[in-house]
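Structure in structure tokens, see below.
As you look at this complex, bear in mind that one protein chain is not there, while each of the others sits in place.
Right, subunit A next:
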Amino acid sequence: MSQFKLKINGRDYQADVDPDTPLLWVLRDNFGLVGTKYGCGIAQCGACTVHLNGEAVRSCVLPVSAIGTGKVTTIEGLSKDGTHPVQQAWNEVDVPQCGYCQAGQIMTAAALLKRTPKPTTEQIDATMTGNICRCGTYHRIREAVKVASTKGVK
């Protein structure tokens, strides 16, 4: 067990956990930030996607000891009140069925649009294909990324 200080969603957090604990479980079990989901634990499904210094990463395989001073953003910190363009687009297009994968989908899409504000369909597909949606909301995910790209992601 070791002490780790983390910067998450602009706030300081502290946890006393094993160094190999994946960020996912520190977020969920220690900090109550449960928007980030567990799906596979081996970086295959994308449900656990968060941003580390603005880049989309799989928190289920990211040991807490590897984060250092990196800035973490989770779904809870993407916007204060659900007004990030990607969140708005997700609601407008009415993407979710069960909703479990959607935080990961939104975080992946937000990172894509930050890097590539006007992605082509091919670029959207290439990025979003890393996130599994078991309900099959893929058409709406693709559509929502396109809608978000018209709203100006910063």
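One rule holds for everything that comes next: contacts are C-beta pairs under 8 Å (C-beta built on N, C-alpha and C of every residue); 3 or more make two chains touch, one makes a residue touch a chain; residues count from 1.
Rule of thumb we're sticking to: contacts and distances are computed from a predicted model.
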- Item | Options "Carbon-phosphorus lyase complex subunit PhnI", "Xanthine dehydrogenase family protein molybdopterin-binding subunit", "Cell division protein FtsW" or "Cysteine desulfurase": UniProt name of the undisplayed chain | "Xanthine dehydrogenase family protein molybdopterin-binding subunit"
- Looking at A:45, A:62, A:113 or A:147, which makes contact with the chain not pictured? A:45
- Note on the structure: subunit A residues touching the chain left out here are 1, 17-18, 21-22, 25, 28-30, 32-42, 44-45, 47, 74-76, 78-79, 81-82, 87, 90-91, 94, 96-103, 106, 125-126, 128-142
